[in-house]
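With one protein chain held back, the other chains of the complex are shown just where they sit.
Here is chain A:
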Amino acid sequence: MAQYPFIQVQAEDFDLSTEVAKLREGHKDIGAVVSFVGTVRDINEGDEVSILELEHYPGMTEKALENIRLEAHKRWHLESSKIIHRIGKMYPCEQIVLVAVSSRHRENAFHAAHFIMDYLKTNAPFWKKETLPDGSERWVDARISDKEAEKRWAE
């Protein structure tokens, strides 16, 4: 059997139930599974958004995501974790990112999922480009609030 992929960067959509089931497989001591699904909004900075396109840095992206995942395992007692991030063109309401974490206790799982998501926002090389209804395109600027969110986890 192929090794379970803890990190996936892909154009295809994912199914939350399937992913959580796979994450729990073989782990009988799990008391908590926390999952977060990020979705594409149809509005940003007051403008309607028609298409969201995700670019990434192949090779570095996987390494960055794995580092973030391993850091979460260092900080909290987790049984398993999974990150899926989509790339390419997406439309409003589509799923863009999945973070799922399992642990014996919910507190660890909540914290770890939150941490992974905050770190991913500022440390994984993904860039968003929006297409507005008039066809114009613009790159999404990094938010100061994302950097602030990351800082809360500083030791």
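Going forward, a contact is a pair of C-beta atoms (placed from the backbone, for glycine too) under 8 Å apart; a residue touches a chain by one contact, two chains touch by 3 or more; residues count from 1.
By definition in this document, contacts and distances are computed from a predicted model.
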Hidden chain of the complex, named as in its UniProt record, picked from "Molybdopterin synthase sulfur carrier subunit", "Stage II sporulation protein M", "Amino acid ABC transporter membrane protein 1 (PAAT family)" or "Peptidoglycan glycosyltransferase": "Molybdopterin synthase sulfur carrier subunit"
Candidate in contact with the missing chain, chosen from A:7, A:54 or A:78: A:54
Residue of A:63, A:106 or A:151 in touch with the missing chain, whole complex considered: A:63
Where the unshown chain meets chain A, residue by residue: 38, 54-57, 59-60, 63-64, 85, 96-97, 117, 120-129, 139-143
